[in-house]
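Next up is a structure, given as structure tokens.
Shown here: the complex without one of its protein chains, the others still in place.
In this document, chain identifiers A, B and C correspond to the written order of the chains, with residue numbering beginning at 1 in each.
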Amino acid sequence: MRSSANSKRYLYIGSALLAIVAVFFIIGLIWTPYGINSTDSASKFIAPCAEHLFGTDNLGRDVFSRCLAAARYTLLVSFAGVAVALVIGTITGLLAGYYGGIIDKVIMVLSNSIMCFPGILLALVAVAIFGPSLYNVIWALGLVFAPTFARVYRSSTIELLGRDYILSAKVMKVNPVRIMFVHILPNLMPQILPAVIIGLANMTLFESGMSYLGLGVQPPAASYGKMLADAQSYMVTAPWLIFFPTLMLVCYILGLYFVSEWVRTSVNGGSK
Amino acid sequence: MHNSRRKVIAGALMLALSFSAVSCSQDNGEAQDGAVYGGEAVVGITQEPMIFDPHTVEAAGDKEILFNVYEGLYKYDSTGTLNPCLATDVVISDDASEYTFTIREGVTFHDGSELDAGDVVYSLNRAAELIPELSFIEDVTDNGDNTVTVTLATPNSEMLSYFTAAIIPEDSGDTIGDTRIGTGPFVFTSYEAGIGIVLTRNENYWNPELPYLDKVTFKVCADMDSGFLELQSGAIDIFPYLTTDKSSQLDPAQFNVLELGSNMVQGLFLNNAVAPFDDVRVRQAMNYAIDREEIVNLIMDGAGLPLTTAMSPVMGEAYDTSLDGTYDQDIEQAQALLAEAGYADGFDMTITVPSNYLVHVNTAVALADQLSAVGINATIEQVDWATWLDRVYAGRDYESTVICLTSDYAPYDVINRYISTADNNFINYSNPNVDEIITNLPLTIDDGERISMYRELLGYMTEDAASVYIQDPYSICAVNNRLTGYELYPMYVQDMSTVRLATAE
Amino acid sequence: MGNEVRTVFSKICEFVLTALLVSFFTFAAFSIIPGDTARVMLGPDASEAQVQQLRTELGLDRPLAERYGTWLRDAFRGDLGNSLSFGTPVSELISSRLAVTLGMSFIALIIVILVSFPMAAFCSRNPGNITDKTLSTAGHILFAIPPFALSMMLILIFSKVFHIFTAGRYTAPGDNFGAYVVSLLLPSLCIALPKIAMTFKFLRASMIEYSHSDFVRTAKSHGLTDLRIMLRHIIPNSAVSSITVISLVLSDILGGSLIVEQVFNLPGLGRLLLAAISRRDFPLLSGIVLYLAIITVILYFLADIFAAVIDPRIRDRRAA
Partner (left out) sequence: MRYKGNILEVNDLCLSLSNADGAPVKILNNLKFNVRSGEILGLIGDSGSGKTMTALAVSGLLSDFAHVDSGEIIFEGEDLVKKTPKERRLLLGEKIGVIFQDPSSALDPLQTVESNLSEIISIRDGDKSKGHERILNMLKTVGFDDPKQIAKRYPHRLSGGQRQRVLIAGAALMNPSLLIADEPTSSLDTVTSMSIMQLLHEMCQEMGISILFISHNLNTVRNFCDRVMVMKEGTIIDADTSWDIMGQPKSAFTAELLMKSKLDPHALGITRGEARENAASVLTAKSICAGYKYAGFTNDKMNHVVNNVDFDILEGECVGLIGSSGCGKTTLVKSILGLIKPSSGIIEMNGRIAAVFQDPVSSLNPAHTVRWHLAEALRASGRKMTREEQKPYFLKILEDVGLEGKHLNRFPHQMSGGQRQKAAIAMCLVQEPAVIIADEPFSALDASSQASVIKLLSDINANRGTTMLIVSHNLLVIKAMCSKVLVMDKGRIVESGNTDEVLENPKAEATHALLKAGKYAV
């Protein structure tokens, strides 16, 4: 009951946090106080100050400018990756859950295999086949994350199959594809939204992890994950290099999370 | 910064040391008398050791450890001087085709067996098969009087440095990678993958004064950063190959930071067979476009020597100092050259960098920034090391790359990759004049003549702007003050025999 | 009874199929990506001849399909072969690293359970009060900080500010078990914290739901105290419904430990995995992947068993 008042607060805080990221994203597209990649040996490791709000990094680049510019890659990689994962996961998960039997078995064995398979290796393969573009890495990431979504979809689909409204759709002889995508899918949103949020967070991390093998965002471009990975060497001398990208990531993930919480409670709260 | 075989011509080394900023002189005063024996030391390494057979070992990270376990007839010291080791003396024939060594007496292997001429003959024959540089050896003869004579296929006066090859017990070749029996100051005690290597004191070392420590551990660290944390926490005592931003964080009261110029050539290597880098004007323009000093300051905190051409000035007489400053930054000149070559508006290029070398990645970032001033739009493409080796180095399928070339401490080893037919001429450099000089060099006996040939060759290469040479980075090592006596070598060596506790613990 | 045998049998079949597929993917990946073990081992200065020689020694000159066939045959016999680049048996390499990865995962799981259950129980009693709000918000924020960044911050705090922890100081369990556990505590905490947030959130919701459930109402109508109702009814039931989440958390923890051990410089499976990939060491990589698959399957299996032990409905469903 009272959760509805709470959930409004979720919406406000969440939107505020996302607005910060959005503002960074938009400003970053138009203008940055310093060149994103302009290196300068004279201004290395300057702590946050009036000229450099977020300080400078090991190559003398302005961290604030890079935080502005990084928003686009972080958003691109996480959203596009999750979108790919979502599309693949949705289709396979619904199929497995709806039909069950041998289709289910095959899809589950495949998804288990992908889950056991090192994602980094998959990204390497994608790059080897299609060349090292960011988009290929996104495809690979999407594939790596797809089984997670497929699992969520599958189990929730099985749960919904017994509901009367699905039975009545079957009685009406509605085409199975339509049942899956029009009748079942919208009802999976409460389960899928948190999974998407977690997926976005994990995607960002995974992308930064891949820079160990030179995959993901290529320098000098930056994503928050990559900025973090690069900052690891300087965490003692220049903690601001960790702090600000982390702050941006927290804004982004927490914002999404709160908004999804609002969506979830307003969907569930109503039906209860 | 990675990999090297490095043997030093004794005379040339003094030059090299002349610009080693902080050498290892700090402890020399008090050490000899009040020497402390016993104790342990932990050395941080960032590469997993792989091969322990001294004749097949390739990785610098392995060699620098095995330096303490195996010894050759001759051995370098930290000044780059070749000293007699398992041999006490050598006599070189007048035509430089026969080397006769006298074997040191009273040397025992770690398994207790005594070193004799048979071991030397066996080892040199095995080395001649396995090490390409030693394939010059035609014959090894045991003269019976505790001397061994080596006959070379072609006369070569520079061969002595190759006799640092390890001497191992006779017929132990098949098992040496596992038994690891040598004559060095330390005994190889254990290796655990991912953990490290433990060496213990060789009680029967032929030089009774050495070593000092009872136990040395080479500990594998995931990377520079975690190793550095361990250094600061005291889990590691000695950590080589530091960067300046790290070494400058260290408390001087607790750590002794050593720096020494190394014989490496870092550059933006251009594939001379690919447009637009097949045009000498483009290559020259790029050389003019960059500010080497700035890059050294940016990436290395100044701990590097800017380079004009393919050879580091540490190579001494072979290097032509008159070339210095040829390619000082000159944006106008660069733009003029580009316009002349038909690229007035610049062009797009890709720099392929091995992602595991942060220095090279950062250098590429700085280069891309500087090149943009003349309209060259450089995109960076990171690849993993195995891919780099396969695609860039072996496959030559790339436009440009940032890497550090390493070579033996010998001018010939530095330049022989630029012969157009060389296996490792991965930049596809080709100049008939250079080819001719490189072919004639080993056949030339006269030192002075060779030096002028080297200078002529460097002149051609500088004019051709074979690639964009950037710097010779310094090697930096931090040593915890509880230890003393550590000596930094201008090559990949971690000599633990002279390291000792500063005070008894 | 027969049904259970059948279930186990079909599970094993599924697993074998999965393992086969994964190893085939690995094999296929290695045939596609550039680079080979010999060249990586020898480095750039080695001559072509040397590389070829090492390739022959390692058997890399044989066709890939043949190598895969051999590997598969041996793997079925339980022999994962020797690592190409380390030269030692793969199973030896892996088992020495398992202590780190499994130990860390186990400690992390214990932390997650020990913290999230009491916290959720406490918060679910008065949802919406100040403690609940504080803890929930803290949970949300912890959840949003990437474990990678969290690890760095914790290292910074514990080793730089408090000087009570050393990154990379690892003691093998055989040497000193206490020191082993201590050395894994902080990394485990880094893995556990975001998962605590996730588990806590789920448990809290489920406990609140159960505290409004009919059987709790019955228990209340029987005059039971709140504490007794919490311990006897709400917590066990929440545990059952959180099993899926916890088993998801478990596989996340396993994955997280692979990342965190990088930051903490611990000799675990994750680093071995990266080494195997960057050295193109097929037997080693396949071995690791196989081990990880086995561990994952066992974990899910244990979760299933645990669920069946405390929930009679699941027992019956399986029997039916």
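Basically, a contact is a pair of C-beta atoms (placed from the backbone, for glycine too) under 8 Å apart; a residue touches a chain by one contact, two chains touch by 3 or more.
Remember, predicted model here, so these are calculated numbers, not experimental data.
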item	value
Among shown chains, those touching the left-out chain	A, C
Sole residue of C:Ser95, C:Thr131, C:Asn176 or C:Thr218 that reaches the chain not shown, by the stated touch rule	C:Thr218
Where the missing chain touches chain A, by residue	1-2, 4-5, 163-174, 182-183, 186-187, 189, 269-272
Residues of chain C (touch criterion as defined above) contacting the omitted chain	2-3, 5-6, 212-215, 217-225, 228, 232-233, 236-237, 240, 310-313, 316, 320
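Keep this in mind: only the chains that are shown with their structure count from here on.
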item	value
From chain C, the most remote chain by mean C-alpha position	B
Approximate Å spacing (C-alpha centroids) for the pair chain A, chain C	21
Cα-centroid distance, chain A relative to chain B, in whole angstrom	44
Residue list for chain C, restricted to those that touch at least two other chains	33-34, 155, 262-263, 277-278
Residues of chain A engaged with two or more neighbouring chains	124, 128, 212-213, 232, 235-236
Touch list for chain C against partner chain B, complex	33-36, 39-50, 54, 85-88, 93, 96-97, 155, 159, 166-169, 262-267, 271-272, 275, 277-280
Residues on chain B engaged by chain A in the complex (per definition of touch)	224-225, 229, 245-246, 249, 294, 297-299, 353-356, 358, 361-362, 364-366, 368-369, 379-384, 387
Residues on chain C engaged by chain A in the complex (per definition of touch)	14, 17-19, 21-22, 25-26, 28-29, 32-34, 128, 140-141, 143-149, 152-153, 155-156, 160, 198, 244, 251, 259, 262-263, 273-274, 277-278, 285, 289, 292-293, 296
